[in-house]
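With one protein chain withheld, the remaining protein chains of the complex are depicted in position.
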Amino acid sequence: MPTLTLLQAVNDGLKSVMRTDPDVLVFGEDVGLKGGVFLATEGLTNEFGKERCFDTPLSEDGIIGTAIGMAMNGLRPVAEIQFQDFIFPAFDQIVSEAAKLRYRSGGQYTAPMVIRTPYGGGIRGGLYHSQSGEAYFAHTAGLKVVIPSTPHDAKGLLIASIQDPDPVLFMEPKALYRSVKGEVPEDVYTVDLSTLRRVREGKDVTIFCYGAMVPVVEKAATQAAAKGIECTVVDLRTLLPLDEDGVLEAAKSTGRVVVVHEAPRFCGYGAEISALIAERCIEYMEAPVKRVTGFDTPFPNTLEHHYLPDDRRVLDAIEQTFEF
Amino acid sequence: MTASLQILAQDGKPVRSVPELAPERMVELFEHMLHVRCVDQRMLKLQRAGRIGFVGTAKGLEASIIGSAAVLDHRDWLWSGLREGGAAVMRGLPLAEYVAQMYCNSNDTAKGRQMCNHFQHKGSNYPSWSSVIGTQIPHGVGAAFATKRRGEDAVHGIYFGDGATSSNGFHSGMNFAAVWKVPAVFVCVDNGWAISVSSSAQTCAESYADKAVAYGMPGVSVDGNDVLACYEATRSAAERARAGDGPTLVVLKTYRMLGHSSSDDPTRYRDDEEVESWAKRDPILRLERYLTDRGVLQKGAREATEKRLYAEIDAVVHEQEAAPRMALRTLVEDVYAETPRHLREQYNAFHAVVERRGEAEPGDGAFPL
Partner (left out) sequence: MDTTELLKVIEPDGATPGFDTDLSDAELVHCYRTMLAVRAFDDVCMKLQRAGRIGFSIPNKGIEATQVGAASAIDKTDFLFPSYRDFGMALYHRVPPVEMMHNMFGNELDSAHGRQMPVHFSFVDPIRLYSISSPIGTHIPHAVGAAHAFRLKGEDRVCLVSFGDGGTSSLGFHSGLNFAGVWKAPVVFLCQNNGWAISCPSEEQTASEGYAIKAKAYGMPGIVVDGNDLLAVRQATSDAVARARRGEGPTLIEARTFRMGGHSTSDDPTRYVPAELLEEWGRKDPVTRFQRYLEKEGIWTAKLEEQLTAEVSAEINAAAKVAEGTGQPGLETIFSDVYADLPTHLRKQGEFLFDLTARRGDAAAGDGAFPL
């Protein structure tokens, strides 16, 4: 089995599906000859031709709007939005159109499509190349929101997303593109959507996280273990629809929960996890749920490492929760 | 400014050669236009009586809608805005489904989820509009791209109003369509108004057809109250699209005779004289005069047709009034292909309350979890 970076796994996932399904096409800004600004689509135009991997004019609204029409007419578009920060011109098409089409047509028309977009901080991108917009989208019925954190999941979840009958927002943690490596099967395989992954088992504290925060949390969990605190680490992988039973089970197993994400706290995804726990298993809780998140500010540039949750902050939360 | 294409003058006399359409086909178009008007009339009445919630009529636009859509055949797609329901009926949408949609009742194919006037007809490739102005434009372009990619020869008629030319979807849709050279015809029904904003205040372009040059496609202006001109202009645009020569913008200049919708009072923002001047240019009357002059329509034919249409419509309305109550489960179905667990749980909790209040019906039962 080859060892790939997360970025290569995405690329491999795209290629594998395109080889087997001629209806799959990839388009967006700079995805053609340039291969995408991160090189996620490198080699696609060469292998599949300009017909199946091509650049579009600079309009996210156009990219997603036309992807919906393609999907309605039998193709499987995989549209790239260069940075999640630039998805907002297409917000209308995603939230009001793609996500609602099945419902509003009574199931007669659907938009099975994938929107791939790199998200998150850690690359000195400042306000507009660093945002984590999952909460805006996880609030949207009809959409699925998926975030991988390992190369294996990136490929498997991407293929599952492309094969899914509903529109999927596939958020790629750009901070992990080249920093994580792992074994990735060469064949076409899928990882089920809406199933979380238990990364690490421990009896003391449960930590929920996803995307680029997974390695940060793992590092903090290792540090905690050295201090005698055993953590369960859960990678949510699909934020919508969420594996609620899996969350409850993991929360109950320790009775102490920390939720970590880099997006701002207020009305962030951690609020949903906390509410779920408060509603459904408060009687198992030994400590209040603690959130470790980005601050409720825009994303800074020079000071981004202070803004982003790091192992210091996660460990701090683990200890406080443990000692509560 | 480009002169508008006109074929029939208001007195029904041709001012240039008439498209080759069999007399029976012209009568069909005439009847479809009448049908639009009669249906609108009835719907307004039902709205006033509180039977349905909302109507956006096409009064005055019948030639634009029917004349242009008559060009599209069965394999073609029609991407509608608010007012093309009559075209859907012409293309095969059963009147019962039309009325069910206006009632948003359990016979509605969209399960009563959309508000009134959002028709769909899968059988003739007619998706519904979402309500958000201009969003259907890139959808039509993407679908036309798919058609082209598969080497099929369907054409996509993409409809929108004068107001929609300011929308995001117009800009992206037109641009992508021309770059990709997709088989699409953009039909802009310039009916003079976007609610209370006149079409002359919507943009300062000399004509709406001029907007086509910004995207590198041809644009034509057409007398939108002249059904034959609408037909002819759309026909040649569709032919161009089918031949692989790319999209065209066809602007049909017409006038919205009534309010924006049943909830609008247009006297607040427009002059009676303007409305009267357009009343004199009635599109149905124009075709009627032409067909009568040619001896294709007999005296009294219009009245007889109207009578027949009203009877048909009324029968359908009675039927739809009796539709059973909407199944409650439709609240959470069709959000995803499979109803996920959290929605099933939400429904079941809701259903338990309904049941406790003694309001549940047999079909409303809880989902298995």
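By written order: A and B. Residues from 1 in each chain.
Quick note on the criterion: a contact is a pair of C-beta atoms (placed from the backbone, for glycine too) under 8 Å apart; a residue touches a chain by one contact, two chains touch by 3 or more.
Quick caveat: nothing in here was measured; it's all calculated off a predicted structure.
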item	value
Touch criterion as defined above, residue of B:Gln6, B:Thr203 or B:Thr330 at the omitted chain	B:Thr203
Which residue of B:Ile133, B:Met217 or B:Leu328 touches the chain not shown here	B:Met217
Which residue of B:Ser4, B:Ser64, B:Ser172 or B:Ser221 touches the chain not shown here	B:Ser172
Which of A:Pro57, A:Gly74, A:Gly255 or A:Pro288 contacts the chain that the document leaves out	A:Pro57
Touch residues of subunit B, complete complex, unshown partner	166, 168, 170-172, 175, 178-179, 181, 201-206, 210-211, 213-217, 246
Hidden partner interface residues of subunit A, rising order	29-30, 32-35, 37-38, 55-59, 61-62, 82-83, 85-86, 88-89, 122-129, 174, 265-266, 295-298, 300-308, 310, 312-313, 315-316
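Here is the rule we go by: only the chains that are shown with their structure count from here on.
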item	value
Footprint of subunit B on subunit A - complex, ascending	51, 56-57, 59, 61-62, 64-75, 77, 89, 92-93, 96-97, 100, 102-110, 141-142, 144, 164-166, 194, 241-242, 244-245
Residues of subunit B that touch subunit A when the two form their complex	77, 108-111, 113-114, 118, 120, 122, 127-128, 130, 132, 135, 137-147, 149-150, 168-169, 171-173, 175-176, 179, 330, 333-337, 340-343
